[in-house]
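Here the complex is missing a single protein chain, while all its other protein chains stay put.
== chain A ==
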Amino acid sequence: MNNNPNDWLFEITPKNKFFSLNFKEVWQYRDLLFLFVKRDVITVYKQTVLGPLWYLIQPLFTSITFTIIFNNVAGINTGSIPPFLFNLAGITVWNYFTACLNGTSDTFKANASIFGKVYFPRIITPLSVVISNLIKLGIQLVIFIVFYIFYYFTGSTLTLNSSLFLFPLLIVIMGVLGLGLGMLISSMVTKYRDFSYLVAFGIQLLMYLSAVMYPMELVKAKLPNYGWIVEYNPLAYIIESTRYMLLEVGEISVLGLSYTLTITVVIFFLGLLIFNKTEKSFIDTV
C-alpha cells in the first residue's frame, strides 16, 4: 500500500480538462464498444421478414428513383457510365454519412436513460454507431460490386481507377466527419431541441448540395454563380472522388480533398471538445 496521501486513482471534478479524451479508458471499455456494435447490427431488423435485405433495398430503390427522376426526366448526363450505377455509388457513400450523422446526433437524448444511471466513456456510443454503420456500408458495397460486374459483362465500359486503394481513407474521412458533426449536434440537442429539427431537414437539403446525383462539373457549368456552394461543401469532394475511384468519372481534386480533410479534422476536434464538456452534466439539462 502506498503511503503517499496524494495517490488517488482518480478525481471527480466539476470540469474536464481542455482535451480529455481518455484513450486508456476507451480502451478499457473496448468490449463494450464491440457489444454495442453487435447489438446495433443484430437488433436493427429483428422481427422483420426480409431482415438484413433491408440494407440492400434502401439504396437500390433510391437509386432507381433517382435514375428515373434525375436522369430520365430531368436529363442529367452521366456520360458513358450507366446512370443507375452512377447514382448507386453516390448514394451508398452518402448513406453512410447520413447514418453516422443521424445515429450520433441524438446520442445524449436517445441514451439518456442509460447515461443517467451508469458511467462509461460516453464516446463509446457514437463510436459504436460509426462502426456498426461501417458493416452496413460493407454489405451495400457488395451489392454495388454485383451491379458493377453485371454492367461490365453487359457491355458498359467501366474501369476502376488506380487510386482505388485510397477508397478506405475516403470512408474514414466520411465517418469521422459524420461523427464530429454528430457529436457537435448531440451536445447542443441536450439543451436546445431545435437542433434535432435542423438536422432532420438539413440532411435532406445537404444531399442536393453534395453532388450525389449529379457530377460536380455539371453544377459549375450550369450555375456558374452558385456553383461555389457545392465547391465549398467538403462532402461533395468525397462523393465526387468515390465515383472517380470506382467508375473513373468526374475528377479527383487534391486541393478539394485536402480542404475536406482539414474541415473534417477541425470539426472532429471541435465536436470532441464540446462532447467532452457536455457529457459531464448533460443529464441535468436533457
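Keep in mind that, in the parts below, a contact is a pair of C-beta atoms (placed from the backbone, for glycine too) under 8 Å apart; a residue touches a chain by one contact, two chains touch by 3 or more; residues count from 1.
In this text, contacts and distances are computed from a predicted model.
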item	value
Name under which UniProt lists the unshown chain, selected from "ATP-binding cassette domain-containing protein", "Anti-anti-sigma factor", "Glycine dehydrogenase (decarboxylating)" or "Acyclic terpene utilisation N-terminal domain-containing protein"	"ATP-binding cassette domain-containing protein"
Touch with the omitted chain, as defined above, among A:Thr13, A:Ser162 or A:Asn225	A:Thr13
Selected residue (touches chain absent from view) among A:Leu53, A:Ala74 or A:Ile114	A:Ile114
Residue ranges of chain A at the interface with the undisplayed chain	1-3, 5, 7-15, 28-29, 31-32, 34-36, 38-39, 42-43, 46-47, 113-120, 191-192, 280-281, 283-285
